[in-house]
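One protein chain is absent from this view; the other protein chains keep their places.
Now for chain A:
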Amino acid sequence: MDPKLIDDCVHCGFCLPTCPTYVLWGEEMDSPRGRIHLMRQHVEGTPVTPEMAGHFDACLGCMACVTACPSGVRYDRLIEETRAVVEREHRRPLAERAFRALVFATFPRPRLLRALRGPLRLYQASGLAPLVRRALPGPLAAMEALAPELTARVRLPRLVRARGPRRAVVGLLTGCVQGEFFPQVNSATARVLALEGCDVVIPRGQSCCGALSLHAGRPEQARRLARRVIRTFERAGVDTIVVNAAGCGSAMKDYADVLADDPAWSARAAALSAKVRDLAEFLAELGPAAPRHPLEITVAYHDACHLAHAQGVRAQPRALLSAIPGLTVVEVPDSAICCGSAGTYNLFQPGAARDLGDRKAANVLATGADLLVSANPGCTVQITSALARRGREIAVAHTAQLLDASLRARPARALLRGGRP
């Protein structure tokens, strides 16, 4: 934990109302200001106590405080460093360690996720869910409850050619959870990019981008994964790398920092980070070329934290959606407060995640929208399961899917069918 970064905090408290855990519990040590104070205590010699670790673990890493901070405190860097310190210095109880090991052995591995698809589909079709749910221990039950309903697998080609004159050559990150659980989002993304005049290069054998590891205090794993992604996309020879999952895009834009101390890789990392764009960010820069067809639908736009706070992408997706004829965008109240997904948070901190999910679900329902637009697979999973707990369903789709429907003149009801993305 860099004392200089800690000293930037002037203790003004402007971050407090934006912090999800402060909103939930109203305690200083579960606010960014309080956590920075704990970091200072540690730097000044206090060892990482279980209490202290608990408050750091409770941070979602949503970065809303970074947006709110007038003093420019780099809380993102601070919490990343802090999590690594906690992993090094704090010994968690055995069950917790085992569960964390399981999660970090599974999620960053697209191939393993793919292998789990079959059993998961069987399980979802079996009707065993209510029985199993009761039998599972806490953390595994949280995992079970979040598992999205699977659709058929989609295998994307290595290259999707631009329709009409070519305006750009882009690479597409397929992601782990996005690719395996929401393949329809990737295909929609590729179609939209192609229709807007991009050659879309989709390298095979992509690894995890390292976001989950980076945001959970496992910098070694994050660096290893980052190097693989850099190698993959260097070979692809593209000008831009388009990412449609907010968490992944944010992590890849951070590669420059992640590998800054690695002389062999720092320049390559910086070059790659500079090429990364969120899909909405990229489309806004590119400007529209393909004609939009009307979609008569009211959508609520959900700000994914790693898009809005970490990447500052707020206006672009709203502008893209509003430009679809017939489509109305409505705002979700308290839109800047995290839904509780936050990467692996809803697995490790199920209680807080659940409370935040419930708040988000209530706010989403209050909009009365037909559909929720979410540009991050984690948020989609989290909000869908929070709505299901209330016995409510609302269709959830990615920005790419709405653009895809509009560009291809598909009816709005195709997006609403089944209440699932």
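Just so we're on the same page, a residue touches a chain if its C-beta (ideal position, glycine included) is under 8 Å from a C-beta of that chain, and two chains touch if they have at least 3 such contacts; residues count from 1.
In this text, contacts and distances are computed from a predicted model.
Student: Given the options "TonB-dependent receptor", "YjbF family lipoprotein", "FAD-binding protein" or "C4-dicarboxylate ABC transporter permease", which would UniProt use as the protein name of the unshown chain?
Tutor: Checked against "TonB-dependent receptor", "YjbF family lipoprotein", "FAD-binding protein" or "C4-dicarboxylate ABC transporter permease": the hidden chain maps to "FAD-binding protein".
Student: Using the definition of touch stated at the top, determine which of A:1, A:52, A:241 or A:305 touches the missing chain.
Tutor: Only one of A:1, A:52, A:241 or A:305 touches the chain omitted from view, namely A:52.
Student: List the chain A residues touching the unshown chain?
Tutor: 7-14, 16-17, 22, 25-29, 34, 37-38, 41, 46, 49, 51-52, 55, 69-72
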